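Here the complex is missing one protein chain, while the rest keep their positions.
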Amino acid sequence: MTERPRPPFTVGVEAGPDAVRLRLAGDLDFDTSDLLVERAQACLAADPGPRDLVLDCSGLRLCDSMGVAGLLQIHRGTTSRGVALHLENPPAFLRRILDITGTARLFVLDGAGRRTEQEEGTPPAPSG
Amino acid sequence: MSSSGKVVRLAEGGSPLMAPLKETIDTRTQQDPASGAGLWGQAPYAVLVVDTAGTVVDLNPAAEALLGGALRGAPLTETGPAWLARAHQEAAGPARPTDVDDDPAGPRRAAFQGRIGARSFEAQPAPGRDGGTVWWLADVTDRQLAEDELAAERTRTTFLAEASNVLLASLNTDRCMRVTAQLASRHLAEAAVVIGPAVGRKLPLAYAVEGRAAVCGTVTADPEEVPGLSEALQGFPPVPSRWIDPASLPAWLLPEDFTGTVGSAVVTPLPGHGVPAGVLVLLRGTGAAGFDESEEVFARLFASRAGAALSAARLYAEQSDITRTLMRDLLPPELNRVHGVEFAGGYRPSADRDRVGGDFYDVHPGSTPDDASLAVLGDVCGKGLDAAVLTGKIRNTLQALTPMAGDHEQMLRLLNGALLNSHHTRFATLVLASVRREENRVRLRLTSAGHPAPLVIRNDGRVEEIETRGTLVGALPHIEAGTVETDLLPGETCLLYTDGVTEARGGPLGDELFGEERLMRALAECGGMPGAAVVERVQVLASQWLHDGRHDDMALVAITAPLTTHLSAVDGHTRGRYTA
């Protein structure tokens, strides 16, 4: 059985004064969705928490149903805290699965997203 | 196995027993070949002198003690040990190539061996006076025993290794019992019986008689009838194997093709390491020797291997029974024709080892032919047993909700409410299809809850996507869903599928998705095909597309308006004609 090589799934965290941006790269699936949920929840749990949580999806390669479940879990967290959840640069496959599952309306879908300074590995603590 | 180590060292040293013997023979016979008795008379070895005619002319006291004085003056052939007489004839004959005095190989030349009484001797000839022969007899009983033991040890080690290979190869309990009985009958006894822990009131047994194939069976009997059996079967700590009076053996314990009378019997528990594995009963006929201590030790070694294999097999059997029972309700059902509508399903779970997964389908027949049947196909996120358990919950809930199937959206809301869980957002997507035959067409009401749209293969070759949309269930407090109606003409098929089909990754270039377009193209060739053939066609294509790649669960349901009268009419005809 040949298994195709899979790039590792990574979540880069950039904390700004009002918004926390998570940059997603790789496959969001059964094996990786928990990692994203943990990261996002850590960001939301910070005090004071962000006003916007932005998931930059331009580096996503795949999102399966477990990936969607992860996004819904994050959505629960943002809803209960009154945080807006943005999906930035969603690739076509992500838009498609959100459309089919009837969940696109839950997210603020940003087309060509604004680019902020990229600081990889910044701890998920808001600086404001 | 320290004894074998000792023996090996002994053998490597090159017969230390024989070296001084030869030296003695050579020096003494050369010193005074004529004087004879004077020198060898006090030798620690038995020595006898045999003349050319084969008559024993002299013996030393050691030989006399060993063979008796009556031998003196008598022909060796008549009164001596037969093997020594033969040796003498041979030694007195033409010289053998090995029978050379200055053989540099040393003492191991022209030695003859045999038993006198209970002991083993090696006889070494030396030329005596007047062409006679002086026979020196060395007691080699201990060496012989050591060598025999070594050979036996080697056979046993080989046997144990082979037994382990054969026993561990299979996790099938019957087979393990048969193999155990067979091996034991071949190497440990004349017949062997393996008795397993009781199943209800029945004891499973495997019988084997040396040289025949083992057979399995069960017997309704009280384990108390055989000493040691009930303890062993209840999993008490292994007790040493014990002798039992052959006369007390119940008739059911004897293999049918064991013809003789049992002379000796040993019961050895099969240690199961926490799980009772059973017992091994070894039987020998009256003609054979009983079991000696070393054989019992060996039987225990074998029993421990057989016990380990049997308990592993039994654990596996129990586990797979449990899994099978749990999975029975989780596996997709076989679909048939219901109320004049043809249903066909196909399912391929993701990992080859998980036979259940997150995809499911069901058809709930309408209570009368005029009532709609409800077909459901769905996909739970996740995989393996976790997903399967959620799948089971959804299927049960939907079954309970079938009376509400007139309003799909309401049904989905109730299902959503039943699945909502504060801990996780594992959701399901599904399609509901209410299906009713009206005249020769099939009326469909289709509702998607976050699921890929159903496809309809029309008779003119078009493949139509049914535009129903809705929200997934189980993760959000509020859901929406829209129902779409359509009709199937005879020969037309509506296909429900999960995204495992379209997301199969592979193809000639290795990393492409099968995709909806390819699926639609494939379906365009399926016009007028029976539903089962459509399902199979898509499965074949997706599986060829995957080549050997990993894939998600794949499920398909085809709903077809039949072209002709169905075989159920034929079944009816058969029953009608033959059971009336």
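Going by the order they are written in, the chains are A and B; count residues from 1 in each one.
Note that a residue touches a chain if its C-beta (ideal position, glycine included) is under 8 Å from a C-beta of that chain, and two chains touch if they have at least 3 such contacts.
Operating definition for what follows: contacts and distances are computed from a predicted model.
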One chain of this complex is missing from the view, so tell me which of "Cobalamin-dependent protein", "Serine protease", "Phosphate transport system permease protein" or "Branched chain amino acid ABC transporter substrate-binding protein" is its UniProt name. "Cobalamin-dependent protein"
Considering the complete complex, of B:57, B:160 or B:317, the missing chain is touched by B:317
Only one of B:166, B:301, B:420 or B:484 touches the unshown chain, namely B:166
Where does subunit B touch the missing chain, residue by residue? 165-166, 169-172, 174-175, 179, 313, 316-317, 320, 324, 352-353, 355, 507-511, 521, 525-530, 532-534, 536-537, 539-540, 543, 547, 563-567, 569-571, 573-574, 578
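The criterion applied here is as follows: only the chains that are shown with their structure count from here on.
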What whole-Å value do you get for the distance between subunit A and subunit B if each is reduced to the mean of its CA atoms? 50
Could you please specify the touching residues of subunit A with respect to subunit B in the complex? 1-4, 30, 64-66, 68-70, 72-73, 75-76, 100-103, 106
Subunit B residues touching subunit A in their complex are 358, 379, 381-383, 424-427, 429, 449-452, 469-472, 475-476, 479-480, 499, 503, 505, 510-511, 547-550, 552
